[in-house]
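Every protein chain but one is kept in place in this view of the complex.
Right, chain A next:
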Amino acid sequence: MTSTVTAPASALAASQPPARKRRRRRSTPLIALLLGPAAVLIIVFIVAPAVYGMYLSFTNTQLTGFAARSPKLVGFDNYAYLLTNADFLSSLGHTGEFVLYSAIIGQTVLGMVAAILLSRPWIRGKGIFGAAILMPMVVPEVVASLTWASVLSNNSSGTLNLLTSFFGAGSTDWLQVVPLASVVAVNIWRGIAFAMIMFQAALEDVPVELIEAARIDGARAIQVFRHVTLPLIRGPVFLYLLLTTISTVGAFGLVYFLTQGGPAGQTRIAAIYIYERALQFSQIGIGSAASMILLAIVLVLGLVYVRLAKVEV
């Protein structure tokens, strides 16, 4: 008798606070069983490296050599070394240029152009154009780099050299002569699609009535964009800038595949510097300190964007 009464009652009581509290106490082992493995693994493989990296950055840990035997705490020595090291400072500079030209300017402008054009009602073949722009993003990093290796080939029949020869220019070894501009172009190419998707979603939320009203009041298309559309999609634009900045600061594969940081360190962005220091020269301490500086820069940039966007987080 009692069981038939209590079973539905406990089921029904799910939404009532007291019953839920009781259930919570009983379900603690169940939660631990379900969420425990995921939480532990996330802590071991994602959280711990970040914390451990911070610790390592204050030590002179090495993988080889004398210091490998007994790593010692060295305080801020690694940081002091890095902040006076020309190679590291120039790698930060390269990262800055890389992010500014490829992500903040190139991808944003071209992605916005693509999103606006594909939102025009008169454009035909939206599917084809959209798919074409999407292609660079969906292929793996390595394939994306490989396609450009041929475009930027130093050979006189490399794709880009063929194009410039139409204008009478001689063939150039693009990855040697303008290495940073080349990898910036490659990264723009890869990121247009993400910008386009983000902006398309934002543009869909702009009420058509506002734009029509502005047009009737005599505003030109550019004025409408500047004074009506842009303020309305401010939030998504800054969210996009935040996301793309984070991922571009951490860019590694695309550049490493094409140039491996060269020639003469001209494309050695911070991620490549860290990789070289820590895993090729085995200077874990210095590599970790460089990681922490990079991380600090990302966090500061993130805060700036959040402030500029006036987004509640």
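Following the convention adopted for this analysis, a residue touches a chain if its C-beta (ideal position, glycine included) is under 8 Å from a C-beta of that chain, and two chains touch if they have at least 3 such contacts; residues count from 1.
Throughout what follows, contacts and distances are computed from a predicted model.
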- request: Just go with whichever of "Nodulation protein E", "Beta-ketoacyl synthase, N-terminal domain", "Carbohydrate ABC transporter permease" or "Sigma-70 family RNA polymerase sigma factor" UniProt uses as the name of the absent chain.
  value: "Carbohydrate ABC transporter permease"
- request: Pick out which of A:114, A:184, A:224 or A:241 touches the chain that's been left out of the picture.
  value: A:114
Field: Residues in chain A touching the chain absent from view
entry: 7-8, 11-12, 14, 20, 24, 27-28, 30-31, 33-35, 37-39, 41-42, 44-50, 52-53, 56, 61, 110, 113-114, 117-118, 120-123, 128-129, 132-133, 135-136, 138-143, 146-151, 153, 155, 157-159, 162, 189, 192-193, 208-209, 212-213, 216, 221, 246-247, 249-250, 252-253, 256-257, 260, 270-271, 274-275, 278-279, 284, 287-288, 291-292, 294-295, 298-299, 302
